[in-house]
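For reference, the structure I am asking about is given below.
The complex appears here minus one protein chain, its other protein chains still in place.
And then chain A:
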Amino acid sequence: MGIKVSFTLFAKMLLLILFSQATVSYGQSNQYGESAQSDDSKLVLQTDLQDKYYRQALYFYFQGDHQQALVQIEQSKAKLKRLDSRATLFAAGLQLSAGLLQQAKATLVNFDALLNVEKQRENSSNKSAKASELRLIALLSLSNEYLSQGEITQAKDSLASIESVSSTYYQEYHVLTQLAYWPDDSRLLLVKPISELDDTSAYILLNEALRLIETSQYDLAINALKTIKNNQWHQEEHGFWQTLFLNEASFSSQRDEQQMAILQGQAIQDYAQLLLAQIYISQQRYDLGFSELKTFPEQSPYAESALFLFAFASQQVQQYDIAFNLLNLHYKNYPYSQLGWQSAELMAQQVSDQQSLAQGVSAYQTVESFFLLRQQDLDTFSMAFNQSINLLDFSPSSQVSQHKPEGNDHYLPESVWLQQALYDAQLANLYQGVIAIDEQAQQVQSLLDKTTWLAEIITLNQARKKNIIAAKETRDTQNVFKQLKTERDRLAKLLNQQLANKQASAFANAEERQWLTRIARSHSALTQIADKKNTADYKQRLARVEGVLSWQLAQQYPQRAWQHRKQLSQVDNAIAGVTAQQQQLDKIANSQLSLELSIKKQQQSVKQLNLLLTQLAQLREKISVKIRQKVKLYIDEQGVVLAEHLLSTRQGMAKVLERMAKADKSLAIKLAPSAKLAAAEKVSTIAGTY
């Protein structure tokens, strides 16, 4: 058999083995994460995997999917074993936005140490500048965290450890310091900004004004508020980290963001204007308060308070028509607000003072029925709320489904009473908690589904493994493999021999081999008939043919020798591949551990997930009880306030009727003494009904 034929057969056998081992694709491996590096790859610059994984989380973050970004960063942490300072800070920001405050706090506490390690490792000044910025952000976030949890001393400590603040972060720093030291003046404790600030920001000024109001320094407060009111404020551009930690709503376009910045600037000015008017009114400078509120924007978020103040100021400056219209408008526009209720009473009082007594009675009657209606509303709300089983199903607003805020769901009820009750931050947080529990339960359920799926994959893997082991035993691949290696060695030896002999016919193809056989046969035939016939001509012709063939073989020899050497090296490569697969196969067949570990992990996960579902349900129940208590308290409070208003309205009405009775009485005395008694009795009867 020629070398060529042997090679073809050998290649076919290798293919057969490769095919039989192709079923390993679902094999078990626990090699992930182990950096088994070859000597060659050590020379190549390693990819910055921290950066690559961090950017994968960024991909979700920039799409507004903070939850998925956090999941991604957690997965990166599990794969890379540790995160660098940048990714750690990013994780802390995401944890904050996901409401994982304790976790974020722990991350930020460790951040400083991590940063120092990195600082020591990299001496570049650029890196250290970046590091100090990250440190500042971490400290600011930590202070914010402590403040939100009421841990003022720790917040002060965190702020005190800030050594320098760039102008970019000065606003946050200033506001946080002021909050930590409220109501004391914290200005002397502030670190000076690295670069000169062009102007104080609106937030800083507003905070300063509030502190001045708190300490009764009204003149200074008025100056600060006037500055806010009269200046044009532009929104500072927030960097990536500020946006992350401030947890601002993500905007789909730059235009929306600019629009929001304008609205925020306007809101600050409105608030300053309102505070200014409030100071004037508290100082009984009603005319100034009146002129301040005259230009107050109608669409402002503070319109309700401003409207009330304006009505009150109008009364004080004797602009009764304006006051009447404003009070009327106020209680009709805000029928569920306590300011609205006060407006209603003030309006009735004004009517009875400014207009006729009969009109006053009528106004009081209208206001009384308004309060009765509110009481009825409140009772209906109370009953419906108590009967509701799932709190989130109670009076859901259609607005929520239409304009669902991205990433962060908020419960917005249709019921105005509940909307009002939700102004209480604690109650709103509790509702947020119920929403978060439902989301978590949903996620746990999807994880449970995943575990079921993983169990199926494990079963499939077990079956595959069983099949592989069975196939391995029946085929006796080791022996076949050994034979193949022997055969390869034999062929290599043969090839080497042929190459050493330099015999051109060794690499002849089938046709040439046929020709060589024919020539040999002809030589033998000529030898046999040489005595009987003159064969000189035949021999000459045969020699010519032989010569041509030898020349052809000699010509082809180098190319064919190279081809065979190449084929041998291909066989070697294939053997190397098969050896690797063989080893992998052996590893899979011999190691029960990884699959068993997977089974164990899967079973543990199922247990933990079921436990989590139970815990979530229990917590939901606890929070629901707390919400019901709070809402009940709110309803009772509103009931008491309404009852007080109703009582005070009736008292007001009684006073007016009394005045009417007195007026009638004096009139009756003037007109006819006999009619006096009858008229007085009539009025007393009416007054008595109230």
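Note that contacts are C-beta pairs under 8 Å (C-beta built on N, C-alpha and C of every residue); 3 or more make two chains touch, one makes a residue touch a chain; residues count from 1.
FYI, contacts and distances are computed from a predicted model.
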>> Can you work out the missing subunit's protein name as recorded in UniProt? Choose among "FMN reductase", "Sodium:solute symporter", "RND transporter" or "AraC family transcriptional regulator".
In response: "AraC family transcriptional regulator"
> Which residue from A:100, A:160, A:261 or A:654 sits in contact with the chain not drawn here?
Replying inline: A:100
>> Touch as defined at the start, partner being the missing chain; which of A:132, A:154, A:266 or A:440 qualifies?
In response: A:440
>> Can you say which of A:323, A:609 or A:642 touches the chain missing from this structure?
In response: A:609
>> I'm checking contacts with the chain that's been left out. Which of A:323, A:363 or A:458 qualifies?
In response: A:458
>> List every residue of chain A that touches the chain not included in the displayed model.
In response: 22, 24-32, 35-36, 41, 44-47, 49, 52, 55-56, 58-64, 70-71, 74-75, 77-79, 98-103, 147-150, 152, 175, 179-180, 182-183, 206-207, 210, 214, 252, 271, 274-275, 278, 281-282, 302, 305, 308-309, 312, 338-339, 342, 423, 425-426, 429-430, 433, 436-437, 440, 443-444, 447, 450-451, 454, 457-458, 461, 577, 580-581, 584, 594, 598, 601-602, 605, 608-609, 612, 615-616, 619, 622-623, 626
